[in-house]
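Every protein chain of the complex appears in place save one, which is left out.
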Amino acid sequence: MSGPPLQAYLVLGALLFGAGLWAILTQRGAVMVLMGIEIVMNAALLTIVAFWRFVTPDDFGAQVFYLIGVTIGAAEMAAGLGIMLFVYRRRRTQQIDAFRQLRH
Amino acid sequence: MTVDPGLVAWLVFGLLGGISVAAAVGMTITMSMYRAGLALMISFLALAGLFFQLGADLLGLIQVMMNVAGMSLMILFMVMLMMDPGGEMMWDMARQMHMPGIGAYKMGMPPGGLTEGETREPEAQMMVDMAMSTGQVRFALPISVVSTIVLGFIVARPIWPTTLSVPSREAVDVVGELLLSKYMIAFEGAALLIVSGIVAAVMLGRRESDDHESAQPAIPSVLDDPVGPEPPGTQHRAHTS
Amino acid sequence: MPPADLLGIAPELWLLMASMALLAVAPFTRGRREGTTTWGAIASLLIALVLAAPQLGAAPQRIFGGTYALDPLALFVKLFVIAAAILVLLATRERLRGATHAVTVPALVLMSSLGAMALAASVDLVLIALFLQVTAVASYGLVGALKHEPGAQEATLKFFLFAAATGAVMLYGMALLYGLTGTLDTAVMAERLHGSDAAVVLVAGALVLTGFAFKITAVPLHWWAPDAYEGATAPISGFLSVVPKVAALTVLVRVLFTAFAAIPEWPFLVAVVAAVTMSVGNLFALRQASVKRLLAYSTIAQAGYLLMAVAVIRLEPLAVPAFVFYVLAYLAMNLPAFLVVSIVERARGDDRIERFNGLADTAPALAAAMALLLLSLAGVPPLVGFIGKVALFIVAMSGGFTWLVVIAAANTAISIYYYLRIIAAMYFDRSDAPLETRPQAVSTVAAVLLGATATVVIGIFPLVFFGFSIASAPIVVP
Amino acid sequence: MISLAIFLPLAAGLLILMLPERRATLMRSIALGAALITLGISAIFVADVIRTPLGGMRFGERLDWLPPLGSSYVVGVDGLSAPLMALTALLTAAVFIYSWRMTEHLRAWLFLFLVLETGLFGVFAIQDLLLFYLFFEVSLVPMYFIIGVWGEAEARQAALKFFLYTRAGSLAMLLGFLGLYLGVNPHTFDLATIVAAHPYARDALAGGLILLALVLGFGVKLPIVPLHSWLPAAHVEAPTGGSVLLAGVLLKLGGYGLIRIALPALPSAFAAWAWPIGIVAVVSIVYGAAVAFAQSDLKRMIAFTSVNHMGYVLLGVTAAAAAGIGSAPGRIGLDGATLQMVSHGLITGGLFFAVGMLQDRAGTRVIARFSGLWRAAPIYATLVAVLFFGSLGLPGLSGFASEFQVFAGALGSVGPLAAVGLVGVGITTAMFLVVLQRVFAGPSRLPAEGALAPGAAHGRSVGWSDLGRRELLVLVPLVALVVVIGVLPGPLVGAIDGATTLLSGR
Partner (left out) sequence: MLWLVPGLPLLVAASAFLPQARTSVRICAIGALAAALAVVAAGSGGRTDDLPWLANLQIGGLGLRADQVATATAVVVALVALAVLGYSLGYVERADQPRFFGGMSFFVGVMLVLVLADSLLGIFMSWELVGAASYLLIGFRRDDAQAQASAVTAFLVTRIADLAFLAGLAVATLAAPGDLDALFAWSRSGDARVPVVAALILVGVAGKSAQLPFSAWLPQAMRGPTPVSALLHSATMVAAGAFLLVRLFPLFAATPLLPAIVALGLGSSLFAGLAALAQTDLKRVLAYSTIGQLGEMIAAVGLGVPAAALLLLFAQAGYKAALFLIAGRLQHDAGTTEMGGLREAARKPGLAQALFIVAGLALAGIPISIAFSPRDAILGRALAIGPFPSIALVAIAILTAAYIARAYRLVFGRRLVIALPRARSRWAMDAAAAALVFGVVGLGIATSPLLSDPLGGSLGRAIGGSSAPVSFGATGLGLLAAIIGAGIGLRPGAQGAPRLTAWARGGFGLDATLAAAALGARAAAAAFGRVDARSFDPIGERAAHAFGSACTALGAIDVRVFDAAAGRVAATGLRLFRLNDRGDRGVVDAGFDRAALVLRAAGDRWRRVQTGLLEQYLVAVGAWLVVIVVAAGAVALRTARP
């Protein structure tokens, strides 16, 4: 019996994607939505790493992609921290449905 | 008795994968943001384990460093700076009020929760205020489930150009070389990205002298109608109590 | 890595350094020397222009192992972004005067512009994902720059969450694309995509396009744009409506031109998106009261028009020139219109249409310029928007999308309604409140007049710019 | 020379914009001077086309404009365009004379009219579809402002309606142009090339659709009946000068486009669709006349007669389409349609001036409020009567010369339609006679002087006097031309005929 094949990782990635999506769509707190986004991003990263291993083990571009992906996540998170504080200080809430003055 | 390495690999995969997914789902169920942050960290950690299993040791390490440590810390930082609307208090309340349902979705948004222009019973208003989830659960559920299943089906088919070869070089060397040659722009760009993220965070997150003076109400009152444009004759559109 | 490669990205490197330097200098320029960073940023942009000059006329090539394109299209976007950034900087200085972070804004504008420039030249998926986020992340600070404005937090939050969510989704799509082809290079992807599994191609392609569509504000990923534009200050809204949008469109053109070249369905899909986008933009814009919001929907509609050219990018040799020309036109007419809103907003408090009443009496030049810009957006000849639209119509029709052109024409016909609302307010209504065109707004006014003049001049003498568009058309292919 | 005529008004307009507000007389003089010079140039054109009717396009100029899209600045004048140019210049000059005393936003007023003149001259001179469209639309914007700024109470709505409606039409027209452009290989907007290539001769569906687009576009401008509803609103609300140019020249763009572009470029499609289009024309004729009859506002009535009169133009074009451009009925129908455009421009332009003069005095245009005007203003009454008779097609006046040809052509090709169309002439006659009787005859009863409603155009009250010298200067040349063309249409028709015979290429 060989180890888990590519498809196993991919299905796991899809599950994580779905879980992240679920979080994005249902959570009321902005921070929670941001966490959901991070899960989706990690699903993507897991997927690409799996592809690296099973499709192009000698092309380390995928690993660079992962690195950049993590950087993107980190930068988002950093900016997100600032934005959450900004929003929270001004409005005393971080629930996304409190922000609906700009509409129509 | 020899342990089939494949079986071990499957077991490890199942364990780590199960943890990561369970943690991810659990994150959305808990009422406390703090616990959600912890769940996220666990999910990331499990993923790091999977990276090691895939032979991407470098990435596993980075995952632990960046995602688990860095990112999750930031989230926890965020959570700590704000009032946690869920947490123990809500948990207790939900238990006392015998609310059915799972975790955070016990306190779902009542149907038509955010609709304007109607008076609500105070209890209903409270339900709206306390709701942990948006009113979109009924859409989100089919969307997430369907897309997960179909996506899983799509990727699970044997369509990928897989190879049996294994990585022949040490990742650290190659990645380092790539980052300084082919992906030098990406390297510099990543720096730029981080800097701009930090600048944005600092600029926005800084406490200003007028912060609390101009603080606005958490939920905009239904009476201050922020909508500017109205077609002629629609002034009596809403709020007719 | 040959040194020529470094020379190729000299403008980008220079801007990177300049932005860092400006960040460092910024805290010391509060108060009386507030303009320092702005002028510094403008100067560095001009220097970048000079540094980019040697690339003019150079043969298209790819550097850094084929990850980064030096082709006329990329160069065009560089010049375009520099011009747009200068115009925006001229206005932000006056609009944000006295704000806490006014001095940091030029650096952020520079960073975001830099991201956009690099994005347009990126060939590799890694770079595309990265610079898409650079452009976005640097803009967060811009959207919230006037922190005390009531809409600032909301705009920032929506923009941020939307950007992050679509970015993550796009990453997933890119991962799938990589798995299918084993390469991150969009230029070589095409042949490997040929014959690949259609389902994955579709889902991966669509997820990647989701990320682009967010920036382009194509339906159904346009939701954030009106809210963010309305909440941000006008020059920033103008910046967002021009720079990231055009960069994303360019990268879309590049990807569709190279990576997806072999997939026969996408022109139709893009055409559908174009039709829906322009229709939604125009329909929603009809009755807006906030001019910024109105213009936001207008930019959505304009994106729909631009997508017409994208749809036929491989079918029609003139498609890229038409695209480039319309992008130019869009810069000349859209950004200055936002700058006019900026002036009115600053002078009269907000940007409702009533604030434009009687502008023709109080500020005739500004009103005339605004009227020209709006008419150009509506595609009224002899302004530049007309030539641009005609070129788009021609390529789309010649590419076989007659139905799309009919929809576009109907949309153009409808769109005049909301542009005329502003014009009617300026010219037919009277207002008692004088518009305080303070001497400080002089550089904004100059930028507006420059744009208005350009709409007229290019509209009447389009040949030079059309030739330039043709020259900017070549896209580097493997 | 043509370019001078096209761009001189624009240059004069820009010059006026640069003058300080107080140099009012200088501004007026510059504007009038520019209009008169263009009038002189177009008179040269007219003389030339009369001298050598079969000379084809003359005074041609060609410049590259946008070669990548196959569009060049090609201008020329022939018997089709020269009379319309002269009409444009004449009416513009007349508007300047008529509004000599006005002061409200004078600079903008003059500028807009000069821009309008440039646009109209461009349309008539250009031989390139893209630039044709450009000039076509350029004439739209000034009119929007003219109606909106100087118009009456509901002017804003009317201006908006005018703009939206005509723009929707012109976009349809643009689609048609693009169809033509793509129909020839290599793609070009050059009209002569397109006409020579005869695109879509075999593809009936595409040809029909493109024709539909063109007819929609030109039909809105003309206007044809289902698409006419912008016209009365715009006319009623527009200031006198705006109405004059709107009715006098802008409507002609539709007819001119049909004759210059739609007919020669798509002869086979046009022939296939001649009957439906002819029915539209006849409906316009009868319906326009009937609705005009029902109006109580003089200006609105004249506006509706425009629908009727431009229906003749369409009928003439239809005749040519059905019978073939070169055939006898086709030629005579086209000549009639073209002459009808000139004639209608003169007559209706004059009538709108006349209504404006009435409004200057009375502040109202309601027919029922006037009676026995003849006694108070005999010269005015006489001139208006001539215009009325011209409008109802009395021989000896220009209206007859054109209508006769239209009907001769139409009876030779789409006979039954023409026969129905004659009913429209009858209704028009009845209407004008009734109005003539009501307003001018009978016991003298006039609205009180000084009851100056917004109609007190340009802030002056003339009082119940007969026409002043300036007003005579406006009206008499128009009336004189109506008579001259009516009595001796030969030279002009010859010039037009020279152009129409060469219409579909040499």
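Lettered A, B, C and D in written order, each chain numbered from 1.
Keep this in mind: a residue touches a chain if its C-beta (ideal position, glycine included) is under 8 Å from a C-beta of that chain, and two chains touch if they have at least 3 such contacts.
It should be emphasised that the depicted structure is a prediction, and the values quoted were computed from it without experimental measurement.
Shown as candidates are D:A24, D:A43, D:L394 or D:L472; the residue that touches the absent chain is D:L394.
Although one chain is not drawn, the whole complex shows that of D:R28, D:K161, D:H309 or D:H344 it is D:K161 that touches it.
When the whole complex is considered, the residue among D:T52, D:S229 or D:S465 that touches the unshown chain is D:S229.
Touching the omitted chain from chain D are residues 53, 157, 160-161, 164-165, 226, 229-230, 233, 287, 290-291, 293-295, 328-329, 331-332, 335, 372, 374-375, 382, 389, 394-396, 400-401, 404-405, 407-409, 411-412, 418-419, 422-423, 425-427, 429-431, 433-434, 436-437, 440-443, 488-491, 493-494, 496-497, 500.
Although one chain is not displayed, chain C still touches it through residues 157-158, 161-162, 165-166, 169, 197-200, 202-203, 206-207, 210, 220-221, 223-224, 226-227, 283-288, 297, 414, 417.
One chain of the complex is left out; on chain A, the residues touching it are 21, 24-25, 28, 33, 96-97, 99-104.
Definition applied: only the chains that are shown with their structure count from here on.
With each centre defined as the average position of its C-alpha atoms, the distance from chain A to chain C rounds to 26 Å. Chain geometry summary: the mean Cα position of chain B and that of chain D are 67 Å apart. Multi-chain contact residues, meaning those touching two or more other chains, occur in chain A at positions 6, 10, 13, 17, 20, 34, 38, 45, 47, 50-51, 55-56, 61, 64, 68, 71-72, 75-76, 79-80, 82-83, 86, 90-91, 96, 100-104. Taken residue by residue, chain D touches two or more other chains at no position, since every residue touches fewer. The touching residues of chain C, when paired with chain D in their complex, are 318, 321, 375, 380-382, 386-387, 390-391, 393-394, 397-398, 405-406, 409-410, 412-413, 416-417, 420, 424, 427-428, 462-463, 466-467, 470.
Those residues of chain B that touch chain A in the complex are listed here as 4-7, 9-10, 13, 17, 20-21, 24-25, 27-28, 33, 36-37, 40, 43-44, 47, 50-51, 53-56, 58-59, 62-63, 66-67, 70-71, 74-75, 77-79, 81-82, 85, 104-105, 109, 114, 131-134, 136-137, 139-141, 143-145, 147-148, 151-152, 155-158, 160-163, 165-169, 171, 174-175, 178-179, 182-183, 186, 189-190, 193-194, 196-198, 200-205, 207-208, 211-212, 214-220, 226-227, 229. Residue ranges of chain B in contact with chain C, taken from their complex: 151, 154-155, 157, 159-161, 180-186, 188-190, 192-193, 195-197, 199-200, 203-204, 206, 208, 210, 214, 216, 228-231.
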